[in-house]
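Quick one: the structure is below, questions incoming.
As you look at this complex, bear in mind that one protein chain is not there, while each of the others sits in place.
What follows is chain A.
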Amino acid sequence: MWTTFVSCPFSPSLKMIHSLFLINCSGDIFLEKHWKSVVSQSVCDYFFEAQEKAIDVENVPPVISTPHHYLISIYRDKIFFVSVIQTEVPPLFVIEFLHRVADTFQDYFGECSETAIKDNVVIVYELLEEMLDNGFPLATESNILKELIKPPTILRSVVNSITGSSNVGDTLPTGQLSNIPWRRAGVKYTNNEAYFDVIEEIDAIIDKSGSTVFAEIQGVIDSCIKLSGMPDLSLSFMNPRLLDDVSFHPCIRFKRWESERVLSFIPPDGNFRLISYRVSSQNLVAIPVYVKHMISFKENTSSGRFDVTIGPKQNMGKTVEGVVMTVHMPKAVLNMNLSATQGSYTFDPVTKVLTWDVGKITPQKLPNLKGIVNLQSGAPKPEENPSLNIQFKIQQLAISGLKVNRLDMYGEKYKPFKGVKYITKAGKFQVRT
């Protein structure tokens, strides 16, 4: 094509994330960052409108369209991260990125809160600038960011103010461009350790009669690797066939997994999530507790009965502990007069949430909570039956049966200390009544 013919009949397009606003629960915009030109705060009015309509903060739709922009938001740790988008862009891309921003704040400041962000506003700004260039994510790996911008520590701020040095790294992060961008070079530890936590969460819906409507296990292996140099690890399982739906950290060599069912990788330094997986086949998901319940409201008496017992099912001899039950009672409930055989309960008459902190279940004496429910006088009998939300923990057990076989290390000479821990927890575990 001859270029002399080429005219430029296009309108400027601004891609990806244009601006970011951080908004707290009372609707104050406490931070704004613009990667292109400045967008007025008033664009957030559309967000506030949607927020008002949603009533509950959790119900604000994540994608909102306004006349000139799209607002894509996430809600994390009582903060709305609202990004302003001007053209077609993959919303998942934006949402993933926003979560990554929140993760980074968490990582840097120990918590992702308004106070933490305000206290470290300059670092926050430097981070945001480092993470996104012209809408293209630049460095989102915590390892690399920490080499570019050092996280705040009390010691460092004291040292900085004395010596005048800064918290900005002045050399190019080593991992940034290598084929293993997640690991920095020159890592050194005196004690070389590698820990793996196999954490499984059971998501389940149990119906009135106690049968399982839906159950699956969401598992993750979180790792804490403190190994010197460039260790090349391979982790194998006793029963890898359990893992047929897995998401991997980029460090894992997919081909090895496909052919040998072994996780082979050069790990990032520090804490990271190695894999996450899902086990859904019904017979593999054991339900560790059962709930007997009797919740009823009587017509015309402004009262009802509440009687719930929690018991353990066979759990390979492990104890179910940390049991907490929460129930969103119907609006008409005024108060609850209950007595618990174990643990303590609270009922918040404003939010109508009943919380029963049970603790450990001993099969000999099953915990029970029962008593009277007081309804608003004159109000009609509630139609809906509350669902019971159960939390629990079982130590030293991966409920799917997943077991790590061995961990081998190549590439380095020292003998690392290795450890594997298993834990099973309730995820979204709901019992309908």
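Simple rule for what comes next: a contact is a pair of C-beta atoms (placed from the backbone, for glycine too) under 8 Å apart; a residue touches a chain by one contact, two chains touch by 3 or more; residues count from 1.
Following the convention adopted for this analysis, contacts and distances are computed from a predicted model.
Q: Choose one: "Nucleoporin 43", "Spermidine/spermine N1-acetyltransferase family member 2", "3-methyl-2-oxobutanoate dehydrogenase (2-methylpropanoyl-transferring)" or "AP complex subunit beta". The correct choice is the protein name in UniProt for the chain not shown.
A: Its UniProt record gives the name "AP complex subunit beta".
Q: Taking the entire complex into account, which one of A:H249, A:K360 or A:K421 touches the absent chain?
A: Residue touching the absent chain, from the options given: A:H249.
Q: Of A:I205, A:C224, A:L366 or A:L407, which residue touches the hidden chain?
A: Result: among the candidates, A:I205 touches the missing chain.
Q: In the complete assembly, which of A:C25, A:A185, A:V213 or A:M294 touches the absent chain?
A: A:V213
Q: What residue numbers in chain A mark contact with the hidden partner chain?
A: 1-3, 5-6, 8-15, 29-38, 41, 54, 56, 58-59, 61-63, 65, 70, 73-75, 85, 87-93, 95-97, 99, 118-126, 129, 133-134, 136-137, 140-141, 154, 157-158, 161, 164, 166-172, 176-177, 179, 181, 203, 205, 207, 213-214, 216, 218, 244-250, 254, 258, 273, 276, 278, 280, 328, 330-331, 383-385, 387, 389, 428, 430, 432
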